[in-house]
Each structure stands twice: as structure tokens, then as C-alpha cells.
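The structure under discussion is supplied below as C-alpha cells; questions concerning it will follow.
The complex is shown incomplete by one protein chain, all other protein chains being positioned as in the whole.
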Amino acid sequence: MNVIRKISLAAVSATALASAAAAETELTMYYPIAVGGALTEVVDGIVADFEAANPDIKVNAIYSGNYDDTRVRALSALASGEPAQLAVMFSIDAYDLIEQDLIVAYEDIDGVNPDWLDNFYPALMANGRIEGKTWGIPFQRSTIVAYYNKDQFRAAGLDPEAPPKTWDELISMGKALTNDDTYGLMIPSTGYPYWMFQALAIQNGKEVMSDDGLTTYFDDEAVVDTLEFWQSLSQEHGIMPTGTVEWGTLRQAFLEGQTSMMWHSTGNLTAVKNNASFDFGVAELPANVRLGSPTGGGNFYVFKETSDEERAAAMKLIEFMTSPEQAAAWSIATGYMGVSPAAYETEALKSYTEEFPPALVARNQLENAVAEFSTFETARVREGLNNAIQAALTGTKSAEDALGEAQTSAVRLLRDYQ
Amino acid sequence: MAEHVNIERRRQAIYGWILLSPAAILLTTFAFYPSLATLWSSLFSRETRRRPSEFVGGENYTDLFADPTFWKVVVNNLIYAGATIPISIAIALSMALWANSKIPARGFVRTAYFTPTVLPMIAAANLWLFFYTPGLGVLDQIGSLFGLPSINWLGQPETALWAVIIVTIWKEAGFFMIFYLAALQTIPEDLKEAADIEGASRWTYTRRIVLPLLMPTTLFIMVNALINSVKLIDHLFILTKGGPNDASKLILYYIWEMAFAFFDAPHAAAMTILVLVVLGVVAGVKFTILDKRTHYQ
Partner (left out) sequence: MSGFSKHIESFGALLLAVIWISPLVFAFWAAFHSTSDAVNFNITSPWTLDNFRTAWEGAPWLRYFLNTFLLVTVILIGQFFVTTLAGFAFAQVQFPGRDFVFILVLMQLFILPEVLIVENYAMVSRLGLFDTILGVGMPYMASAFGIFLMRQAFKGVPIELHEAARVEGCGWFGILWRVYVPLARPTYLAYALVSVSTHWNNFLWPLIVTNSPDTRPLTVGLSIFGAPENGVDISVISAATMMSVAPLLIAFLVFQRQFVQAFLRAGIK
């Protein structure tokens, strides 16, 4: 099957050389959304527009679920010889993808203009720039924002236009908002606990990893402090439920009024907007020492096992999808960010943000955003951190012990890469 | 004459192997060869950009033994087996005794017991997610009627594994009930009549006559339940993903995670071999000791 494909490709390129006719290039792209549903239609629409503009390229988009599923799916396909030329995968998978020699840097693809790489928000490029090269182009990107229930703010006698700006306000307002039916705040601690934790740590003035992906700072005093602060939200201040808070069902809990504030991805914005039966607001995360949130979400990667034609076609697709107009349309449909300043200059996004200002919060927050947590062996190092966070939040271990253990195991995992 | 027998014997041998060949080829391809290949690859290090794969002997195994997560997962799986096997057998037995006795609405009762068996584990997990979700879930709603606080069943290390165990029991008890029902129907009616004449109570009859007669079935179910305690992990993908803090992670899930999420096939292979060894011991015990003692088959 593969051989036949190769032969036919060779035949196609041979005829192309002979007649200079437009050869059809076929691209398989893995994409991290569930198949079917509203988002699929949006991506299908973009792809259809692209194919209409480029009749010589056929795009086969494979929707494969969430980020973890998509990575597993795409890499399984590559490992078993199925075609795949590009994918949108977790921005933080870059180290592992490089280490397994699966992706190619954009600087090494013929015809990529280095200036084009500067079109995007630098904060969104941070996760993809490794060892002096660019491996990921941002597309489905987010930051964490605070959603809050304005009705409940009013009911608690708080100003609905003044969400908490500092940790102290977060606690005092949280207390005012907490009652028998409602918690003041929920920060999810399953799914992506490390992401939320990183936001808190940045606000507390400390990054949890170095820029080269080789060192983690889990046992740093400020980091331990951060986890103790998170613990205290439920254990000391009682404004958050004890145990872990489910990532997947949190949006529902917020929509049901079970919590007055939730921290979640901007990717939820459109869904919250469509389903909230109350007046809600979106705010940047509060600060302790400084403001901050990690970025999140998916980047375009181009796989190494690709022909020059396929790479050229893939680049056309990526340039098309990240163009200001498409990025704007995507942002409006989902709540994810427009990836370049130019996207926010388009008519479509301008009028949308005028009418619905919360759509700008994530972008504004980019000023203070840092790269999402990512190291070599990232899946396992991250798992260690996730476990430490959950152990501390569920009261199994003290913050210091839990993070100390995570640090020890991270050091062990990263030793081979020093 | 002797020659004729010889030819006949040879012919039978050829027929035998021809008949067996599809099974032999498939079993070799998907069971025996992969087992050996797993053993082989468990002796090599993982290949990365910096370091090619090399022979490391037992290093992957010592890594595992030094890995606290591995031990946690082993203990979890022991608890999982230790809870699901006896509890689901006990429930299955009660179900069978009830479903076999004259009680009102017996048809409904039987159907209710057996229904979970025909559901995919993934679907079952979705149903139970609705039960367990804190604040919104059925359990919490019921609890709040009695003024109980909201309990985060899947989000606490003390309860997460048990939440998973309950789903497993719910899923498999009805299946085991069928086997008990089958066995109960082979018990002759006159035994019951004789017991009645002797004036034995129902409980005595059950304990002294029914249970011993059900022994072979119980052993069969036990082996099945044991195998299930290794392979029934689908619901983890929906309910907990092994969390929080690995509190509900089971071995097969960890193997999957190691191989397909961490891309560390050698360690996954080493773990697979350990599981196979345990299963091999169970198989040995079953075929040699148990089968002889119970005259089962």
C-alpha cells in the first residue's frame, strides 16, 4: 500500500516534470478536536476554502480528539508507515518530537521566509523556539483567564466590573462569594493541573522550568509557597472545594452557578458565551508578585518524513490557516486567540471584539505571558508535577514533600539530556 | 496390515496439522511470537536522537523496581483484584440464588442484574461519571437530601480507586450470575425435597448442599475474575485516567501509558513480561492443581 503510494507519487512527479502540469499533492493533517461537532465544521470550512484556492493540493484532515489523543494518533500513524505530513499538536510536545527526530524546523524548509516567522506574537512562539530554531507555528492557542459570574458578584455586594487583581483580593472576594450553594473559586486540578500551577507560580514570581528544557525548579521556595497557597484556598480559606476539581466538568459547574469564578482556557469562551444564563465577565488572572499566565494550546508541526512537494504544500496550508483573516475567523468561532497582531486588525475581529470585549482579554494578557511548561521527557516530567499537585491538594502529602519528590524524579529523567 | 495402520496414522497427522495450521499461524503471530519479542525488547534501552538502542540486560527491570509509581500501581492492582474478585462473586451468587427462587418480578430482577453486562465499559464509565461528579452528580444530589457534604469521589486518593472498583463489580457481577444460574439448574430437585423432609432450613440447605455443588463454577468464575482484574481498565480512560496522584492507576493502564503516551516501549515491555509471568503462574496453578481437584471440564 505504501509502496504503491510511493510509486504513484513518483509517477505523478515524473509526469509533472514532463508536462509541467499541476500535480496533485495530498496532505494528511492530524488535528486536535473531536470529530464532528461545531469546531470540525469550522476547520472543514477553512480547509475547503484552502482547497478551492489551491486546486492542486488535497487536504485530508483527521480529527483525533484532545491533545494527548492526537499526539498518540499521529505518532502511531507515523510509526506504522501511514502518511502524515503535518499536525496541530500540543505546543509543549516540541522537545519530545525533536528528540524522536520526527519534525523539521521551519528554517530548514525550502522557501520559508524568516520574516514571516516574526509575524506572530512572540509569547506564542516561545514554546516552538528550541535550540535556535523554530519548530512550531501557533494556531489553536490560548491563555488561562478568569471567568466570573457578575450576578453573583452583585449578590455578594461586590463590584461586578472589578474582579480580583491580586491574590489578597482573590481571597477576600472569594470569601464574600462563598455560601452554602456556591464556592468562590474553582481552579481545575485534573486534566492540566501543571498549567494552572504554572500560572500561580509565575504570579508568585518564579518560573518552574528553564528555557532550555533541561532544568525544573519544583523545589524552589517560591514554587513550594505557590502550592501551599493553592492548598490554602480550600483548606484555610474555604473558598474552593477540597480534593481535586475536575477540568472536564468545571465549565458545567460554572454555568450552573456552583462557583462564582473559574480559571479556564480561553478556548472555552465561545461555549460559555453561548450557554451562560447569567451575566458573566472575563478577566486577566490576578497578580501576587507579578501578573502572568502561561500560554497554551496547539502549534503546527511539519513531519520530517516528507517530500519537498509535500513540505511546500504544507507550508501553503499553514500560511493560509494562520493568515489574519482565517485566524480571526477561528478566534471568533472558538475563543482561541488570533495568533498575530494583524489578526486583531481585521474588520471581522475588530467588530467582534468591540461588541464582545472579553474576546480581547486573552490577547491583552499575552503581554505578561510566558511559555507553557515543557521540558525534555515532557510527558513524564509533567506527570510527576501533576501528581505532586494532586497529592498536595488532596492532602496526601505536604507541598514541600510532594514537590521535592517531583523534582528528584525530574532530575533523574533529565539527567540523560544534560 | 501394520503398513495400513501406519499410513492411516500418517494421514491423520497430516490432516491434524492442516486443520490446526490457521490457528497455529495466528496464535504464533499474535500470542507466542509477540511474547518472545516483548521479552527481547525488554532487554534493550530506548532509542532516542542522542542515544541509539543498546543491550542493557535487566536494567529496565531494575528501573521499574526502583520506580515508586510502579509499586503503587502494583498495590493498586492487588487491591483492585482483592476487592473485585470476592465481592463480585458474592454478589453474583446472591443474584443467582435470588433469580432462581420464587420472588415477585423475577423477570425484571434478572434483566436488571444482567443488563450492565451487555454495555461497553466505556459506556458504563460515562453512566457512572454522571453519578460521581461532585456537586452535579447523582450521589451528591442524594447525599445532599440527607445533609451530607459533597464528596469528590473521583478526585480524592482515598475514594478514586474504590469508585473504579464499584464500576467493575457492577459490570461483571451480572455476567458471573449467569454461570451460577446455569450451575444451579443442574442441581436435581430431589436434593431440595430431601432436605425439606429432613427439616433442614433453607440456609442449611444452601450452605451444606448448594455451595459445595457450586464449587467448580466458583473456581471457574474466580479465574475469569482474576483475568478481568488485569484487563478491565477501559473505564479508567473516562473516569480518572489513573489519578489523582496515581491513586487509581492499574498495571495495564500504566503499560499503555508507558508505551503510547511516554513512548517508552522497553519499560512497557518489561512490565508486560512481569504481568505475563504472574498470569503464567496462575495458569499453572489452574491447570495442575485446581483442575485435578475439582474434576471440572
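Order of writing sets the chain letters: A and B. Residues in each chain are counted from 1.
The criterion applied here is as follows: a residue touches a chain if its C-beta (ideal position, glycine included) is under 8 Å from a C-beta of that chain, and two chains touch if they have at least 3 such contacts.
Note that the structure is predicted; figures quoted are calculated from it, not measured.
**Q** Return the single residue from B:6, B:53, B:115 or B:204 that touches the missing chain.
**A** Of all options in B:6, B:53, B:115 or B:204, contact with the hidden chain holds for B:115.
**Q** Just to verify: which one of B:20, B:148, B:191 or B:211 makes contact with the chain not shown?
**A** Considering the complete complex, B:20 is the one touching the chain left out.
**Q** Just to verify: which one of B:93, B:151, B:164 or B:178 makes contact with the chain not shown?
**A** B:178
**Q** Consider the whole complex, including the chain that is not shown, and state which of A:42, A:62 or A:222 touches that chain.
**A** Hidden-chain contact among the options goes to A:62.
**Q** Give the residue, chosen from B:7, B:66, B:211 or B:279, that touches the chain omitted from the document.
**A** B:279
**Q** Could you pull out which residues of chain B are in touch with the chain that's been left out?
**A** Residues touching the hidden chain, for chain B, are 9, 12-17, 19-20, 22-24, 26-27, 29-35, 37-38, 41, 91, 94-95, 98-99, 101, 103-105, 108-124, 126-131, 133, 136, 138, 141, 170, 174, 178-179, 181-183, 185, 202, 216-217, 220, 227, 230-231, 233-234, 237-238, 252, 255-256, 259-260, 265, 268-269, 272, 275-276, 279-280, 282-283, 287, 297.
**Q** Take the complete complex as the reference. Which residues in chain A touch the chain that isn't displayed?
**A** Where chain A meets the chain not shown: residues 1-2, 32-37, 62-67, 69, 73, 76-77, 79-82, 247-252, 255-256, 264-265, 267-268, 271, 277.
The rule is simple: only the chains that are shown with their structure count from here on.
**Q** State, to the nearest whole Å, the distance from the C-alpha centre of chain A to the C-alpha centre of chain B.
**A** 38
**Q** What does chain B use to touch chain A in their complex?
**A** Within the complex, chain B contacts chain A at residues 48-51, 133-136, 150, 152, 154-157, 241, 243-246, 260-264.
**Q** Under the definition above, what is the set of chain A residues touching chain B in their complex?
**A** Per the stated touch rule, the residues are 68, 71-72, 75-76, 96, 98-101, 189-190, 241-246, 249, 252-253, 256, 258, 377, 379-380, 383, 386-388, 390-391, 393-394, 396, 416-417.
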